[in-house]
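Here it is, the structure, as C-alpha cells.
For this depiction, one protein chain was excluded, whereas all remaining protein chains were kept in their positions.
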Amino acid sequence: MSQQLSSKPFYIEKIEGRRIPDPLIKDCFAVFACRHKFCREVCPVYQDDRDESHTSYGFHATLLAISQGMGELSDVREQVTNCLECGACELRCPNTLFAGDFYGASTTTVDLVRKVRRDLVAADIGFEKYEAIVAVIDQYLKYFEGPEEDLTRWAEGLDLPFKGETMLFVDYFNAFETTVVARNAAKIMAGAGVEFGILRRPGATLGELLDVNLEAFVEHARHNVSELAAAGAKRVVLINPHDYTYFTRDYVSHLGELPFEVVYITDFISELIDEGKIKFDGANPLKAGKVSYHDPCTLNKICGITESPRRIIRSLPGVEFVDVSPVAQWSYCCGKGSASFKALHPDTSYRIGSKRLQDAADVGVERLVVACPHCEDQLTDVRARSGAVVEPVHLLALVAQAMGLS
Amino acid sequence: MTSVIVHEGIEGAIADLRLALGSDYVLTEYFHRAIRTASAAPFGLHLWQDTLPDVVVRPGSSSEVVEIVRIANQWKVPIVPRGAGAGLADGAMPLKRGVVVDVKRMHEVLEIDEENHTVTVQPGINMMELNKILRPLNLWFPDDPASYPVNVLGGRIGTGGWSLVGGGYGHIPDNVISMEVVLPTGAVIRVGEGGGRKIRKSSSGFRLKDLFIGHQGTLGICTEVTLDLAPRPQAELPVFFAMRSWEDAHRLTLALGNSGLRTLCGVFQFDERKVDFLRRDDEAWIPLPEWVRAATGAICYGTEAEVEAAKTIIFEIGAAHGGTYLGQEMSEGDWASRHDRYHLAYHGRSKGQIKLLAWSIDDCAIPWSELPAVKKRWYEIADALVAKYPEHFDVWGMFMYTNNPFRPWGDHLAELDLGINELEMTPEIWKEWIEAKTEIARVAVQHGGSVSACHGGTREGEVNVACYEELAEGQFELMKQIKRLLDPNNIMNPGKYNLDEAYGGEAL
Partner (left out) sequence: MVKKVSKDGRAIFTGGHWEIEPSLVGSQVPLPLQRMNLAERNRIIQQRLRYLDFVHDHFADAIIDPPAGVAVVSPENETGH
C-alpha cells in the first residue's frame, strides 16, 4: 500500500458567482491549453452521450470561460452532474500521464468535479437532483447514529473481536447492501488463519459526502482513523475499492500520514496465497467456465491495483480466464460511478452497465468477475433489467467457494 | 474589444433548429458554446467572447444535417462544422459566430466490406476507435496523425490530414474513397472516384472529391464516408539514429528516402534545437552524450519477412551516414508515445521556472533541398520574437517529416514548434505574433513550398500569404468562384480563407 498524496490546497477557496480564484484559473488553463481532449474517447459518459461538455476538458474550459466573463457558477448545476468520477480522464491527460511525476503537477478532474458540486451546495444553488444525494447521505448517516448491533449485524455468528493488529474495515454499502461480500472476506481471512478484528461503530465512507459536505467526510475520516488506531490496528484490510481511494488518498490529504498500513483485500489474499495460508487444491473446482475480469474504476484508474485480482483468478481451479488489459479498461465502467452518478443519471448508468456486459460477451465469456461491491450490485441490477447473458460474480465468492468455505 | 457580431436571424434559426432536432440537441448555455469555440491552434483568450458561437447543434443523422443547412440558409446565419476541434488551423473556430454543428453524435460504422477492403462510417468517429473495431478482422485504417487518439474523421477530411505513415500508406486524400456531402445549399451530393462507392481510380467526370477534402468546412459537411483499408501489418520497426549535426540528419533522410524500401513508411528528423528542447524540457529524456545534436528516425510496416530485410538496409545506411542507433528502448518508446508527449501544458525553463505554455505548430511543406535555408530564416524570426517577449514565447525546435504520399522522398512537412503564453497574452503582443507567423509562412512560399502541408492555411496572418502569395497564380480566384457557386448565401464557415471576398466583402 502507498499513501498517495495529491491535493490542490487552492481547491478550498470557493467559486462564487463569476469569480474564479486565480490559482484555479491557471489550473484550468493547464487542461485547456492542450485542446486535444484525450479525455474524450476514454470517458464512459462521453461514449454514451457524445457530448464533450461532459469531459475533463469541458469542466475545466467552462471554469476558464467563466473567469473570462462567459457565464457563472449557477450555469453548471446540471453539467457538473454528468461525471462518474471514475478517474479515466485525469489519468489519460498527458499532463498527468506523461509529466505529472516530473513536474509534480497533474490533472485532478475528480477532485475538481467534487469541489464544484460542493461550491454549488455552499452557494445554496445545489446541483440537479441534489436532493436525491442528500437523501442517500441521510439514510446512511442514520446508521452511524443508530445501535451498534445494526452496524455489525453483517458479522452475526462470526464471533469477531473489536480489536486487533489486523482490522477488517467494512463500509456501510458492504454492511447493509452486499453483506455476502463482507462475510466472504471475513470467512476467507479466518480460513487463512488470520487473526483480525472489526470496528464496533465504523464511520461513514460515503463518496456522496465528497460531493456535498467535505467537513462531514473529514469528520468521519477522523473517527475511522482514531477508532482503528485505538483498536490496535497496524494493518487495515478494505473490501470496497472506493474506500481504498479514500483511505490512501483523501484521508492522507486531509489528515496526514495514517498511523497504520492499508491493504486492499485482493492484495491481501494474494499475499496469503504466497505465504501458503490459502491453498486451492482443486478439491473444490469451480465450474465457473470462461470468465473475464472487470477492473473497478477506483482500483484500476485511481489506485493502479490490477495484478492481484488477476493473479487470484489465474490460480483458481476450474476457471478459464480471458483477460482484457487494465489499460483498455480505462474506458470501461460498470456505470455506478464512484458515488452519486447512478442516482443522478439512472438511464445513462444503465446504458454504461449494459455496454460493459456486452463488451464481456464480445470476448466470449459467461461470467464477469468483479472485485468491487458497487460493480457487483450495479451489474447484477443491469443484467436483471437487460436480460444480458453474462453473469457478474464477486471474486471473493469464487475464492470462498474454492476454499470450501461457502 | 471589437464589436461582437449579431445575426438578425439567429433567434428564428434557434427556434427552427429546436423543432428540427429537439431541444436536447440545440444548446445555448454559455459553457456548451465556450467549449466549442477554440481549435487546438494558439488561441487568443481575449478573442473568446468575440468568436463565441450563438448556438451549438448536435445532429444525429444526415437528414438532420440537411435540415440545419436549410435553416441556416433561410435565416442567413453562419454554420461552422466541428469535429474534434483538434485541428491546428482554426478551421473549426466560428469566426463569425453563428451555429456550430458538432457532428460527434454521428459516429457509427455503417458497413465493413472485408472482400473489397472498405469501411463506411459517419464523420464523428475517432480513428483509434475505428481501428479497435477493425482489428479483430485483421484490417487497419492506416491514418496516423498526432491527433490519432482524439480526432474525428470529419475533421481529418476538412483539413486534408497528413499521416506519420503516409510515406507508405498515403494520407487522408488518398484513403477517402467516396463521400456523401451536404452542400451549403442543402443539396446532397455523392463524390468519389467517378460514381462507384468503392472505386479507387476512375476517369469518369471531374475530380470533384478533391474539392471536399481540405476545404476547412467552407464547401459542405460530409455525412458519410467510405474509406480504404489496409491489411493489418505483421511487423513494425521504428529505428532512431543519433546524429552529430542536423546536416547529417538531413543527408541521412535523403539516403533513406532513396533506399527503394517499400516497407519504409516515413522518415523524420529532430533538429538540434529540438534536441536541446528535449534535453531541457522533456521528462522522458534519457541522458545522452553531448555529441548527440540531432536525430533521424525511420518507421517500417509490412510483413515480417520484408521488414526484417529492410532492417538490414536501414541500419547499413544509418551507419554509412554517421548515425548511431539510439537503442531499442528509445526507438520503441518514442514511437509508442508519439501521439501523447507533445501536448503538455507544463514546460521547464533553464532558469528553473515552470511555465504554462500552449503549443504553436507550423506545418509548411518544403522541398528537401530548401529545408536548410527555410530552417535558418525561421529561427531568425522565432528568435527575434523570443528575444523581444521572453515571457510569452519559447522555441521548441523543429521536426521534419516525409510528406509525399506513398513515397519516402521529395518534400517534407517542416514543423516549427513554439510555446506561447496564452494566459498572459495581450492584444499588442498577439498582433506581433500574427506578423511573425505571416513572415514564417512567407518564407515557405518564397522557397517553393506551401504554407500548410496538412493543417490548412486558414490561420490569422498566414491566410493572407496562402491566398495572395502562394495561391496567386489563379487558384485563389477560382476558389472564390467555386465558393460563390456552391454557397450563394455565404453561410458555410464564412470568413475562412478570405472567401468573403467572393461576395464583395473584405479580407481579414
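Just so it is clear, A and B label the chains in written order, and each chain counts residues from 1 on its own.
In the analysis below, contacts are C-beta pairs under 8 Å (C-beta built on N, C-alpha and C of every residue); 3 or more make two chains touch, one makes a residue touch a chain.
Because the structure is a prediction, the values reported are computed rather than measured.
When you scan B:E11, B:E304, B:D383 or B:E435 for touch with the missing chain, the hit is B:E304. Within the whole complex, the absent chain has one touching residue among B:Y25, B:F43 or B:W140, and that is B:W140. The chain not shown here is touched by just one of A:S7, A:T179, A:N213 or A:N284, and that residue is A:S7. Looking at chain B, the residues touching the absent chain are 131, 140, 142, 144, 165, 232-239, 242, 244, 280, 283-289, 291-292, 300-301, 304, 307-308, 311-312, 315, 324-329, 331-333, 336-337, 346, 348, 351-356. Annotation for chain A: contacts to the undisplayed chain at residues 2-10, 23-24, 26-27, 91, 96-98, 100-106, 108, 253, 303-304, 306, 325-328.
Criterion: only the chains that are shown with their structure count from here on.
Put simply, the C-alpha centre of chain A and that of chain B have 38 angstrom between them.
Taken in their complex, chain A has these residues touching chain B: 25-26, 29-38, 40-41, 50-53, 57-58, 61-62, 65-66, 68-71, 75-76, 79, 94-95, 97-99, 101-103, 105.
On the chain B side of its complex with chain A, the touching residues are 27, 29-36, 38-40, 43, 45, 48-49, 52, 58, 84-86, 102, 104-105, 107, 124, 126, 128-129, 147, 149-150, 283-284, 337, 340-341, 343-346, 348, 354, 356-359, 422-423.
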